[in-house]
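One structure coming up, written as structure tokens, with questions to follow.
Showing chain A:
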Amino acid sequence: MLELEGLVVVQGDFRLSASWSAAAGDRIAVIGPSGGGKSTLLMAIAGFLAAQAGRILWQGQDLGPVPPGKRPVSVLFQEQNLFPHLTVERNLALGLTTRAGLSEDERDRIARVLTRVGLEGMGPRRPAELSGGQIGRAALARALLRARPVLLLDEPFAALGPALRAEMVALVNEVADETGALVLMVTHDPVDARAMARTVFVEGGTAWPPQDTQNLFADPPPALRAYLG
Partner candidate 1 sequence: MSAMRTILAAALTTTATMAAAETPVLTVYTYDSFVSEWGPGPAIEKAFEAECGCDLRFVGAEDGAALLARVRLEGARSEADVVLGLDTNLTAAAAATGLFAQHGQTFAGDLPVAWADPLFLPFDWGWFAFVYDRTKLSTPPKSFVELGASDLKIVIQDPRSSTPGLGLLMWVKDAYGDKAPEVWTALADNIVTVTPGWSEAYGLFLSGEADMALSYTTSPAYHLIAEKDDTKAAAPFDEGHYLQVEVAGKLAATDQPELADRFLAFMETEGFQAAIPETNWMYPAKTPAAGLPAGFGTLIKPVKTLLLGSAEAEALRGPALDEWRAALSR
Partner candidate 2 sequence: MARGPFPLGAAATAAGLALLTLGTLAVVAVRAGGFTPAAADWSAVRFTVLQAAVSAGLSVGLAIPVARALARRRFAGRGALIVLMGAPFLLPVVVAIIGLLAIFGRAGLVNQALTAAGLPPVSIFGFHGVILAHLFLNLPLAVRMLLQGWAAIPAERFRLAASLDFDPAATFRHLERPMLRAVAPGAAVVIFLVCLTSFAVVLTLGGGPAATNVELAIYQALRFEFDLGRAAGLAAVQFMLCAAAVALAGRLAIPTGFGAGLERVARVPAPGGWRRTGDAGAIGLAAAFLFAPLLAVLWRGAPGLLALPASVWSALARSLVVAVGATALSVTAALVLALAVAREAPGRRLFEVAAMLPMAASGLVLGTGLFLMVHPFARVEDLALSVTLVVNAVMSLPFVYRLLLPQARALQADYGQLAAALDLTGTARLRWLVLPRLAAPLGFGAGLAAAMSMGDLGVVALFAGESGATLPLVVSRLAAAYRTEAAAGAALVLTLAGFALFALCDRGGRWLAGT
């Protein structure tokens, strides 16, 4: 279980507070107006922003002193999800090991996840040779390899078209099914949000507790109504 205990994160003049919990394996959309604190919430969970007050716990363990790479978390950023100077295979391999030589088993696993996300045979390519959708798939493939129990997505598909985005969101769900990960996915689009069972609405420096997505959109509070237009 992921618990945000009276969490307060301060970034310059901006202040975000959150106090709620989410169960392992939950699928949660994070929506809200720009500048409301969606990314701040994810970056705090990922370990890039320190808490001013309160705690973040995973299965009862305080994540405060844990550096980003050691947290039970995989992140897909808005941009720069792959190292451009490395091949797709090597980018994925960094999810498993930093050794130079890959074992047969590791190569197999990488090839399998690439096939799984629809990038069969693209291991030797460099990110510059991939389309935006393919880059997202490669990043998801790495998350699949790392199999961390929490998957954070900070609008990695914002630049993709609706159909492609829907495809990617479906892929996220499949990946989460396979790894049993708790998903927190930032999005601007209510359509994407509806693909997730629950939704966190973030606005004016507050991340409200997750609610059932269908219920929330059926009867949105005034601020969400204003945001949805």
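On how the list was made: all candidates are chains of the complex that A comes from, given by their letters.
Convention: a residue touches a chain if its C-beta (ideal position, glycine included) is under 8 Å from a C-beta of that chain, and two chains touch if they have at least 3 such contacts; residues count from 1.
If you're wondering where the values come from, they're calculated on a predicted model, not measured in any experiment.
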item	value
Candidate number, among 1 or 2, whose chain touches chain A in this complex	2
Of chain A, residues touching candidate 2 in the complex	46-50, 67-70, 73-75, 77, 79-81, 83-86, 90, 94-95, 98, 100, 126-128
